[in-house]
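Of the protein chains in this complex, one is absent; all others appear in place.
Take a look at subunit A:
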Amino acid sequence: MAVDSGHRDGGCDWDGRWNHVKKFLERPGPFTHPDFEPSTESLQFLLETCKILVIGAGGLGCELLKNLALSGFRLIHVVDMDTIDPSNLNRQFLFRPNDVGRPKADVAADFINSRVPGCKVVPHFKKIQDCDESFYRRKCVLLNKHLIISLLSYEDGVLDPSSIIPLIDGGTEGFKGNARVILPGMTACIDCTLELYPPQINFPMCTIASMPRLPEHCIEYARILQWPKEKPFGGTLDGDNPEHIQWVFERSKERAAEFNITGVTYRLTQGVVKRIIPAVASTNAVIAAACATEVFKIATSAYIPLNNYMVFNDVDGLYTYTFEAERKENCSACSQVPQDLQFPPSAKLQEVLEYLTENASLQMKSPAITTTLEGKNKTLYLQSVKSIEERTRPNLCKTLKELGLSDGQELAVADITTPQTVLFKLNFTA
């Protein structure tokens, strides 16, 4: 018997539906977050207000969507540019054989929405980079798969703390995984701990071209050298096309035979061509579960969130290690160490702006430049607010000297591409 428990959307709920969740929202406890207040309204917040963005609807994404939906979250957006491949089916459990070829985001959203009544997952079949700013500018907890995005908003170059959107990131490989909570501008960002992410192993070209020793070298030879040269089926190599794989397999075997190398199999060929990283459902389940728990804690203040990095490994027994990843002092993404800006005093502000947008390691989109002059904060140029843009536009034609800037002056630059204001130090050249 379904009893209306007072929700506005009471039609799809039933008696006892949220009992497991409510115990953590409506009861006081000795280990809750200091800000936590038991209330029947917290559940309403989850069901009706809290917006979550999930990036990726693959191995981790499917698990995350399920976990969030069954924890009370309803306003979920999911972004994924991929379509479903047969190799996904053994762990991306929202997809079935007859879904192959369809966009992951669409199928995942459909499945969750139908299995969890009331849940409104909105799919976006596109690249995350193609989503514009307004897509992010909402109060939401972000779930991420190895991508950094800046979502902080600035007013005249100053960070607005209420705009900090927590980022929860999870990654897996085989039997290993990690989950982390990132509060951009406050805790370690992904770049701070980049060395924790091992580099991709690519075989050296000379090995592939003239000195193969392993079956993998032979397969790479067929893939990288022979295929582009012979173009057996016209276009690019498609890892999902059995004919293509068969061709690569046969060439690889020939090459291997030339060098007395054993071990080339069809499966190995497919694995190498498709760059398959071994993946199991169980590791994705564990990491996505940990991530979703953190989302719940942050959204409801039920408990103090993970601070801030957890590693998991179940090769030998089960092992977890939790630690506080520290911010790197000179992190290029989030540290405050000023970067050098070399310009003659006769350079115009326009040139500085162009440098910020065109320089390969900066590639800013629409930087807002501020500085301190005579003890006061001054906006030199800002594009995102029309009135300020109009007011500061004349500055672009003025020289740095005319603007009152001196050698060694610090400029604070805010932009959508960085999680934190970047500081520059003006170094006047002759």
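Quick notes on this structure:
We adopt the following convention: contacts are C-beta pairs under 8 Å (C-beta built on N, C-alpha and C of every residue); 3 or more make two chains touch, one makes a residue touch a chain; residues count from 1.
Criterion: contacts and distances are computed from a predicted model.
As stated in its UniProt record, the chain not included in the shown complex is "NEDD8-activating enzyme E1 regulatory subunit", which appears among "NEDD8-activating enzyme E1 regulatory subunit", "Auxin signaling F-box 2", "ATP synthase subunit a" or "creatine kinase". The chain omitted from view is touched by exactly one of A:Asp314, A:Glu389 or A:Glu410, namely A:Asp314. Subunit A residues in contact with the hidden partner, per the touch definition given at the top, are 2, 14-21, 23-24, 26-31, 63, 66-67, 70-71, 86-87, 89-91, 93, 96, 115-117, 174-175, 179, 207, 211-214, 259-261, 267, 270-271, 276-290, 292-294, 296, 303, 306, 310, 314-320, 322.
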